[in-house]
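Heads up, the thing below is written out as structure tokens.
A protein chain is absent from this complex, but the other protein chains hold their places.
The chains carry the letters A and B, assigned in the order they are written, with residues numbered from 1 in each.
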Amino acid sequence: MDGFAYPNEVQIGWGLIVVLYPFTTGLIAGAFIVSALYYVFNVESLRPLARFSLVTALAFVIVAPLPLLVHLGQPERAVEIFVTPHFTSAMAMFGYIWLFYMAILMIQTWLVFRKDIVTYAITATGLKRRIYSAMALGVYDVSAKSLAIDRRLVKVLGAIGIPSAWILFHGYSGFIFGSVKANPWWSTPLMPIIFLFSAVVSGMALLIILYVAAMGVQRKPLNHDALRSLASWLAGFLAVNVTIEALEVATMMYMQEESWDTVRSLITERLAVSYLGIQLVLGSALPLLALWVVALVRLPQRAATLLSSAGALLTLVGVFAMRWNVVIGGQILSKSLRGFLSYTPEIGGREGILAALLLMALPFELFALITYFIPPWREAPVESSGIQLELNMVEPEFPRPA
Amino acid sequence: MAGDEGKGTGLDRRSFLKLAGGILGSAGVYAVLINVKGTAVLDIASGQAAGDYDPNEHYWGFVVNSHNCIGCGKCVVACKQENRVPQRDDCNRTWIERYHLTEDGRVLVDSPQSGINGFVGKPYLKPGEPEPIIDKAFFVPKLCNQCDNAPCIQVCPVSATYKTKDGIILVDQERCIGCRYCIMTCPYGARYLVPADADRSPTGNTSVADKCTWCYHRITKGRLPACVEACPVGARVFGDLNDPESPVRKIMRETRVAVLKPDLGTKPKCYYVGLEEGVR
Partner (left out) sequence: MKHLTRAGLILAAAVVAFVLLRAAILQGAFTLDEFALRPPNPEANQREWMSLPAVYGDSSSCGSADCHSDIYEAWTRSAHGTVACENCHGPAEAHVENPVAKVSSDTSPQLCETCHAQLAARPSAFPQVEPSQHYPESPCLSCHLPHRPGPAATITHAPEGDCLQCHSATNARPAKPVPINHAGRTNDQCLFCHEGEKQ
């Protein structure tokens, strides 16, 4: 304790594991938005990344509640969130929102990959065949008409998914913090918006890195137009994100309410490294520069890929720092406005660094598992049983409903 | 679509689907009704009388007189014993803050071990900070304010914390999932989490939220909270806000009282006499 804090504030209740939660839900929302940009808004340049982003979102959403479960004091009672949620609590909304959103993502992924699933169901053997058949629900109709209906449903679900991702799935976690009037660092109506935009930004950045890495590992060529398009979208959203975050602090600085002295001290002293250094300079200014160069300047492919990846990586670091600064920063500031506490995550233990790394690794492992069964980058054309299915590197042209 | 005649069941597909739909539909309606009923907001316990005590007859209030407090810490000692609060420094249902106002305008606040062993000597100073000349100094006891518009009740995701008809906010420690949202949201720092390795706990549960209950088990039997009993100088007063002649109502009538952080709209029921500006 430095200065004065209420004696109970020494307990930093929401630690590293809780920082992880809005980070992962942000990645989900962001990855989903990229898929929606194609499936709902028909942004053609992102077509090669559409299925990829959907699978990424799915892998992350399945394991999204794990950080929370690990963090709870009584995790076995967590069922209460589903059975008797208290509807005035933003946190209670998690249960149903997560189920709803996961359902949307599962159905969308299933619909988008159905043709592949049916293909694999027909051509695979043994256990794999049974798995694919189950995934196909025993229906092998991939006529143009059924695929067209699938495509339309995907669009509808995407349209439902956007507000549910924004307002519900990630907006609510911003609201959890933004509605806490007791904490001057958290309390602002802008918090859900800030969380939303940094979520989109983090998801896009993750996709860039994952795409470059996945293609690199498999020695497949990158679609540079799609990559450049995504980097441009990221640049745009990052600019908006930085603006809103800056607006929040600038307004506090202008209004100079009672809490300003301690908030200023928080930013410039306690969080100097993680806020000013990492979140602002390393995680916002530098990637802004890198990504806007990619967006505006016609660079050779290698340079563009490098700059996009670097920009994306720094963005991810910046978003993680932002989550840390919000969650931890808000708790190390005493509500007495007279002092600060400190937090260092433990290495081992249920909520320590090792546990966090394990939890962060899980969605990637799940991604690997899912893409083993339904790779979004397609394999070479398969010929067997007289069924010829044309499989390209790009999304097939579906007959668009008139 | 060509109807598929069921093989000898006498029920064709259409009628079967209709029947199934009807059954599912009614089951669904019934289940929805049950669910809606079960989701009634349970913020306020209905207040059925237990024994001779009728929660509907009382509405409890508290007055803290900061002028009188000598910072002896006996209230903190009594509370920890009475309620089996863990003996750690970061687990407090009540505590005492000491304020030193210096001539050069600084406000130095401390609460060594929450005041449980009293206070000694000098106020807390940062290393290298010059010795202040003390202009004014006083103690401020703190505890849960049992807010009428409590943010902690609002944010509990599982309705584990609730307000009784007689105005006390309690935590169902068999329901609490230990998410700590209520602890984050209390503007007064009145709540804490019972540590998993706590030496003792009020209800035997650990990793759940806990807070001062104004000794609910005592006041519902006509006794006073332990801290009020322990205070040797009348810095803590307890009474019934419904009774105009109760000690708290009398004080509220005869002198000026204030609450902590009124701008947050929590409507605390713990009133302070002698609250200095800058005490939060």
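Heads up, the rule we're going with is that a contact is a pair of C-beta atoms (placed from the backbone, for glycine too) under 8 Å apart; a residue touches a chain by one contact, two chains touch by 3 or more.
Only a predicted model underlies this, so the values are computations on that prediction, with no experimental measurement involved.
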- For the chain that's been dropped from view, list the shown partners it touches. A, B
- The listed residue (A:L66, A:I107 or A:M215) that touches the chain absent from the view is A:I107
- Per the whole complex, from B:W95, B:Y162 or B:Y192 the residue touching the absent chain is B:Y162
- Query: If the missing chain were put back, which residues of chain B would it touch?
  - Reply: 24, 27-28, 30-32, 34-35, 37-38, 42, 44-48, 50-51, 53, 55, 67-68, 70-74, 77-78, 81-84, 98-100, 117-121, 134, 137-139, 158-160, 162, 164, 170, 172, 174-175, 177, 202-203, 213, 216-218, 220-221, 223-224, 226, 229-234
- Message: List every residue of chain A that touches the chain not included in the displayed model.
- Response: 74, 76-77, 79-80, 82-84, 103, 107, 110, 114, 136-139, 141, 146, 149, 153
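Going forward, only the chains that are shown with their structure count from here on.
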- Averaged-CA centre spacing for the pair chain B and chain A, given as whole angstrom: 36
- Query: In their shared complex, at which residues does chain B touch chain A?
  - Reply: 38-39, 41, 43, 89-92, 95, 97, 107-111, 114, 124, 126, 142, 151, 153-159, 175-181, 183-193, 196, 205-208, 264-265, 280
- Note on the structure: Contacts from chain A onto chain B in the complex sit at residues 2-11, 13-14, 68, 71-75, 77-78, 80-81, 84-92, 94, 176, 179-183, 330-331, 335-339
